[in-house]
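Input: a single structure, listed below in structure tokens.
Note that this complex is displayed minus one protein chain, with the remaining chains in position.
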Amino acid sequence: MNANRTLNVILGIYVALIFAFVFAPIIFSMIFSFNSQRFPTIPLGSFTTEWYAKILADPDIWEAALNSLIVSCSTAVIATFLGFCTAYSDYRYNFRFKGPYLALILLPPTIPLIIMALAMLAWFSKIGMSGQIYSIIIAHSVLTAPFAMAVIRLRLNQMDPDLESAAWNLGGSEWATMRHVIIPFCKPAIFSGLFLTAAVSFDEFAVSWFVSGLNKTLPVIILEIVQGNIDPQVNAIGTFVFLISMTLVVLAQIFFASRQMKSIRP
Amino acid sequence: MPTKPARTINLYALTWRLPIIFWQFIFFVGPVLFMVAMSFFLVKNYRMTEAFEFVNWSKMLSRGYFWDSYWYTVFIASVATVCAMCIAFPAAFALAFRASESTRRWAIFLLIIPFFTSYLVRTFSWFVILSESGVINGLLGTIGLGPYTMLNTNFGTLVGYMTLTLPLVVILQTVTMANIDKTLIEAARNLGCKPLATIWQVIIPLSKTGLIIAAIFCFILSFGDFVAPFYLGGSQEPTLPILILDTTKSGQQWPRAAVVAIMMMGTLFAIAFAGIALAYRKRKGAK
Partner (left out) sequence: MSKPLVVFDKVQKHFGNFIAVKELDFEIREGEFLAIMGPSGCGKTTTLRMLAGLEAPSIGEIRLNGKVMNNVAPHERDTPLVWQSLALFPFLTARENVEFGLKMRGVDKAERKERALKWLEKMGILEFADRDISTLSGGQKQRVALARSLVMEPQILLLDEPLSALDAHLVIRMQAVLTDLQRELGITFVYVTHSQSEAFAMADRVVIMGEGRIAQIGSPKDIYREPANQFVAEFVGRNNILSGTVSSLTKSTAEITTPSGTFSVPMNEVALSEGQNASFVISADLVHISMDEPKGENTAHCKLISEEFVGSMVTLFLEDAQGHEFKVQMQERELSKFDLKGGDEIWLSWDTQSAHVLDEH
């Protein structure tokens, strides 16, 4: 039993180390963003808000932040709509070619972003849609729709299979049932999907970089700064980006988990 | 079992079915197919013209640097996969079998967060931490060691890959192992199986499918990532994604980038299919 306890302690320390590795870059980035040294090391330099002052004074960063906001909000709405439609079709209907139909939405995240970026760039140039904000939005909704689809599909799985029929039986047409039963039931998952797709879109840099043209988003600005030099501004922007995307992911998870609090079936 | 009414296709059904078909055909299938077509186009005077020539393919596939890059990418992504699987396993094992249900949920909750936060900023953070005068060398310096060169090495690249893949691999391994029927493990122990042998003989075979899927994801992510090899590996030896980047951004040679991209996709599909076939293969003698 003693050996068992020792093993548990060792495993506990090991898990803690893994978490340290995973969160170290996030935490250090935040620390560095308040550190006066240009090349941060141990011991740390003095506390400063210089880097934040710098980014706040930079109109390019403001513009990029606005672009990022527009892109992630629009992407979230489009991707969640597409994800909902597909999740519902999959839940409700059996039809021919359902396998390929589902592959259509589920495949994009398995293809490396650099390849999607090249393909999107070439295609948007071909059809004359490249270099616009909406090019990024379209590309991002292709990439993020499967995340929304997954959370909404999981929610539909928890629905009593009789619930929809029960609404028809009480005089609701299919459309009324969608509005008064399916959508209210899926509401937490819909919010979860909105936040999750917004978070993915907010952090995506490869595809944005290729198709954005002059309309840079925050990750693209970071990429360009990083390419040049070590500039602690990146840590300040990064901290900002982290806080926003972490908030979105945590919100998504709270909505995702909230349905487990309420009883699922009557 | 009663089923949903099987009615003929109506407006309602189509409303939910069609949007994704239209959207993905125009903005997903279209780009991918166009990229394939583009690999046969010609570039003259920095302008792309539509054609059907194999010149990009023969040029790329006959170049030594392409194949060097190809095998290096396969190699480094494989090393990353093995590392991630091995590093994650003890943690996943602990979370699946030694931790309480709620600890496990919290751990997964925390591990999901980095997956959806900026990989770019995390990589930059590693860049600063690992540099010659960075945090780690600073720490080691206080006890009289180092400085060690960690950036612009394979080690640097692997740190980047681990940043990208480790949280996902830990989650997938944990979920897979947590779903194993615990009584099977107790039965094995009861029949005299030693703890380490239990892992090899019982736990790994039972979670084979999930483990292979975790490995496939890890390989796909590492194989397709250009940030870690570029910033932390210094692109000493360019990986395929860096090749695509260089060819597209500086050389204007989109068709040749397309060739590289298609070779990458082909490799990934082959590995994914092989992995899935392995994962779902029936054991010999199993009914």
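Think of it as A and B in the order they're written, each chain with its own count starting at 1.
Assume contacts are C-beta pairs under 8 Å (C-beta built on N, C-alpha and C of every residue); 3 or more make two chains touch, one makes a residue touch a chain.
From a predicted model like this one, the values you see are computed outputs, not experimental measurements.
A.B. asks: Out of A:11, A:167, A:190 or A:237, which is the one that touches the chain we can't see?
C.D. replies: Hidden-chain contact among the options goes to A:167.
A.B. asks: One chain is left out of this view; which of A:181, A:194, A:236 or A:249 touches it in the full complex?
C.D. replies: The missing chain is touched by A:181.
A.B. asks: Which subunit A residues would touch the chain omitted from the figure, given the whole complex?
C.D. replies: Its contact residues with the unshown chain are 160-163, 165-174, 176-177, 180-181, 184-185, 187, 262-266.
One rule holds for everything that comes next: only the chains that are shown with their structure count from here on.
A.B. asks: Need the CA-centroid distance for the pair subunit A / subunit B, whole Å please.
C.D. replies: The answer is 17 Å.
A.B. asks: Give every residue of subunit B touching subunit A within the complex, in rising order.
C.D. replies: Subunit B residues touching subunit A: 4, 9, 12-13, 15-17, 19-21, 23-25, 27-32, 34-35, 38, 87-88, 90-91, 93-95, 98-99, 107, 109-114, 116-129, 131, 133-135, 137-139, 141-142, 162-163, 166-167, 170, 220, 223-226, 231, 241, 244-245, 248, 254, 257-258, 261, 264-265, 268, 272.
A.B. asks: What residues on subunit A touch subunit B, complex-wise?
C.D. replies: So the residues of subunit A in touch with subunit B come to 8, 11-12, 14-15, 18-19, 21-26, 28-29, 32, 39-43, 81-82, 85-86, 88-89, 92-93, 95, 101, 104-105, 107-108, 110-116, 118-124, 126, 138-139, 141-142, 145, 164-165, 174-175, 178, 196, 199-200, 203, 205-206, 210, 219, 222-223, 226, 230, 234-235, 237-238, 241-242, 245-246, 248-250, 253.
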